[in-house]
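Only a single protein chain was left out; the remaining protein chains are all shown in position.
Letters are used for the chains, namely A, B and C, taken in the order the chains are written, and counting of residues starts over at 1 for each.
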Amino acid sequence: MHIAVVGCGYWGPNLARNLNSIPACKKVTCCDTDAKKLDRLRLRFPDNGFTTDYDKVLSDASVDGVVIATSVSTHFSLAMKAIASGKHVFVEKPMTASAKDAETLIAAAAKAGRSLMVGHTFLFSPPVIKIKECIRKGELGKIHYISATRVNLGIHQKDVSVIWDLAPHDFSILFDWMDETPSKIWAIGRDCIVKGIPDVAFVTMEFPSGTQAHLQLSWLAPSKLRRTAIVGSEKMLVYDDTENVEKVKIFDKGVHYKDPETYGEFQLSYRSGDIWSPRLDTYEPLQVEMESFLEAVRTGKVVKSGGETGLSVVKSLEAAEESLKNQGRMISIS
Amino acid sequence: MHIAVVGCGYWGPNLARNLNSIPACKKVTCCDTDAKKLDRLRLRFPDNGFTTDYDKVLSDASVDGVVIATSVSTHFSLAMKAIASGKHVFVEKPMTASAKDAETLIAAAAKAGRSLMVGHTFLFSPPVIKIKECIRKGELGKIHYISATRVNLGIHQKDVSVIWDLAPHDFSILFDWMDETPSKIWAIGRDCIVKGIPDVAFVTMEFPSGTQAHLQLSWLAPSKLRRTAIVGSEKMLVYDDTENVEKVKIFDKGVHYKDPETYGEFQLSYRSGDIWSPRLDTYEPLQVEMESFLEAVRTGKVVKSGGETGLSVVKSLEAAEESLKNQGRMISIS
Amino acid sequence: MHIAVVGCGYWGPNLARNLNSIPACKKVTCCDTDAKKLDRLRLRFPDNGFTTDYDKVLSDASVDGVVIATSVSTHFSLAMKAIASGKHVFVEKPMTASAKDAETLIAAAAKAGRSLMVGHTFLFSPPVIKIKECIRKGELGKIHYISATRVNLGIHQKDVSVIWDLAPHDFSILFDWMDETPSKIWAIGRDCIVKGIPDVAFVTMEFPSGTQAHLQLSWLAPSKLRRTAIVGSEKMLVYDDTENVEKVKIFDKGVHYKDPETYGEFQLSYRSGDIWSPRLDTYEPLQVEMESFLEAVRTGKVVKSGGETGLSVVKSLEAAEESLKNQGRMISIS
Partner (left out) sequence: MHIAVVGCGYWGPNLARNLNSIPACKKVTCCDTDAKKLDRLRLRFPDNGFTTDYDKVLSDASVDGVVIATSVSTHFSLAMKAIASGKHVFVEKPMTASAKDAETLIAAAAKAGRSLMVGHTFLFSPPVIKIKECIRKGELGKIHYISATRVNLGIHQKDVSVIWDLAPHDFSILFDWMDETPSKIWAIGRDCIVKGIPDVAFVTMEFPSGTQAHLQLSWLAPSKLRRTAIVGSEKMLVYDDTENVEKVKIFDKGVHYKDPETYGEFQLSYRSGDIWSPRLDTYEPLQVEMESFLEAVRTGKVVKSGGETGLSVVKSLEAAEESLKNQGRMISIS
């Protein structure tokens, strides 16, 4: 297979590096309008192809798929052109700048019979997968609520809010775990440093099942925190991505409600048991993500992080942003 | 001075213990409708007075002040009677079950010329005082936002939400640090275990200065967290009350905005310097709180945690609760 | 049963408090040569007996057992007199100031048919018992080595080295876990603050099974550390007594040696699996220790922390001290 990486700035080279290390990927072509960026990559990957002309990539019949790692505002048009040229498409997150564009893109890919994947890399990471298994098996019971914190100092984006920058990670993870998307969302935040660009936000969601999820997002925080707590009716779980060793901890802890009928007053029983930190695989998620895209190119089937996932994330981003601009007003998501 | 402790259940004995250890307090009388509770206290403090009759306390002319540690719903009537009897009054937090009652109580105390104090003990604790000094001296600069987490497993209250149970701590601390009270508040939460009694809540406030503050409150969490981060324009601070040693850490960290005029585009400079954990005094806050009440009895002047503080907390509790019941609708506080 | 607590300074009141709360203990008598100490205890335990005269305690036929919490140098003579008076004896750790005295005391108790217990409280603590179970069941495999750290700032003892002060804890724990006592010991240390009183020491032991154990002891350290690592052939374990929640962690981790015959060179395989923190009981060890003594008084049988345990600890203390005084020379223990 021959894959083209489009956009070779900050993130593209990581995608190129992983593609170059996968045997099934026989050829990699790097494309960027900035020739200097290509020169730098040429030193690392002398066998790759290089071009500043996206049209050449699309007209090259040997190119099977296109991996788009440009700025968000260009995702839609570049991806649409690729599909129109018969290419399979992988586009970085967030998928598009609007839900409407995302829907158009999904329809175009479906009509053309081309695979469409979105780069929600966390869905391929060992802790996220392990936690999904725990939830699926019912180990945590019914999920009462989830609270996630994703904060540190920097880097302020110049065009999008902290929500568009950081929430795609948590949205994709949460929707995957919950197997549902939120019906209501609230966001409150502040633009502390640059007027018009919120750099701290508190986002709350409610899912159709009743589960609530909360995000704390900030580019302006004393310490890097990447902590998600899941409170279930049977067990509780903490996922701390800054930990080197015990990234996932499962607490055999909970409170059970006993029916008040017989006692006149309800009774609660608290339980506190063992804590267990499962061993996690140690592969690089990006590698598996790229392998998954190659598989989608080969089979025409996307198994994870497809267009619908990308769309659901963009819908929630739009809704959260709307709430933020309207002083935390509750926004319903269809 | 002669002080009566009214309500000798869970908390009252702590107040009695501290009063007994203050030399200026010559006599302590313990009052509770449950004689068994008094019997238990009699073993510990054989020299104290004991009575099940509140009216006897009020009619005893030697009693200078009354310390009320009963359930919230009884605070108002007990305190009003005490003031009517010419006693100085200390009432546990939250001060009353409604802002209206709080205002009536404040007016009554003022008219009677009696001291009225509320048991916001954290205002007397070494880390809270140290942080207030830092803020006052301008060490942190302008406060961008504050985020606090107060969660652990249990204890579910049977009559009030997690907001009325836990937020009084954070409200009193935040208002003291900020030297202002919020003008807007939002609260979203869920009653996971007992229908009608929210046990997890996400509360956001906006102060007139523009500062935002966020609380995460829960009786249903895998680990005990008591962490407050303050993000200022000059420095950032973390107050972790579960730490034994480094409860307060100051991060010489920040991001500065440079005017974009000359560059065409704004510039941000990030700064990351030393981390400093100041030594804190190690006294028991409750002891200092009781000494402060005795001083208020002696002088007729309340220097900290008076009626107005108690009222501001109750106002915010009411507003947060109203928001919670209205799906996170923004509530303005006058 | 009627128990007398002899020595009511720092530790004795804790023993008296626990004895007072055990129903089987019908009467407690407190004995100290300092009447002021007794006066303070009288306030807390008005129903207890009080005397400054040890001989009266011994001549009181109703006294079944004596709990000795005086300074080490007096343990031997007080305990011998108690046994001579037909009392069962509990003596605080370290049992005596010399192994010779310990042996004499054991022989006297045996001859008199009286129970002799030593206050190695850690042997009754939930984490130590849980770890002993793990080792007994073979979960850790063969124990390669154990490394323990017990350091913090203060309190310098005025008459004994840091070894006599702190090592009794670790010695009693280690010997209980290993079910053997060391055959060789080394100790190196320094008297940093007070000449002649070593305040930091590094102690290494070798057990007949080949297991090595290492202690780091200090009154002069920046942070309080109470950490013991056990490295077994099957699993590894960390016991951190400063942790509130996860005091014991078991690491499914190890390295296996494969016979080199077939490969020409030996092969090692490393394994890293789950981490598990078992729930621990939460009772007060001192309470269980006192209950155990009462049981020993009742039945005449000591089930844990008897004279032989106390003797083995004193033997190792003597040997370690001898090594320390001889620049780390290896001392054999018979």
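The criterion applied here is as follows: a residue touches a chain if its C-beta (ideal position, glycine included) is under 8 Å from a C-beta of that chain, and two chains touch if they have at least 3 such contacts.
All values reported here derive from a predicted model rather than from experimental measurement.
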Selected from C:Leu78, C:Val160 or C:Val200 as touching the chain missing from the view | C:Val200
Considering the complete complex, of C:Asn14, C:Ser147 or C:Gln287, the missing chain is touched by C:Ser147
Which residue among C:Thr51, C:Thr104 or C:Gln212 touches the omitted chain?
-> C:Gln212
Of the residues in subunit C, which ones touch the absent chain?
-> 144-145, 147, 153-154, 156, 158, 184, 186, 188-190, 192-194, 200, 202, 204, 210, 212, 214, 216, 218-223, 229, 231, 233, 236-238, 249, 251, 253-255, 257, 265-266, 268, 270, 272, 327-330
Hey, which subunit A residues sit against the chain that's not shown?
-> 43-44, 46, 223, 245
At which residues does subunit B meet the chain that is not included here?
-> 245-246, 252, 272-279
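The rule is simple: only the chains that are shown with their structure count from here on.
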Whose C-alpha centre lies nearest the centre of all protein C-alpha atoms?
-> B
Most remote chain w.r.t. Subunit A, using mean C-alpha positions, is C
Taking each chain's centre as the mean of its CA atoms, how far is subunit A from subunit C in angstrom?
-> 54
Counting in whole Å, what is the centre-to-centre distance of subunit A and subunit B, each centre being its mean C-alpha position?
-> 40
Within subunit B, the set of residues that touch 2 or more other chains is 223
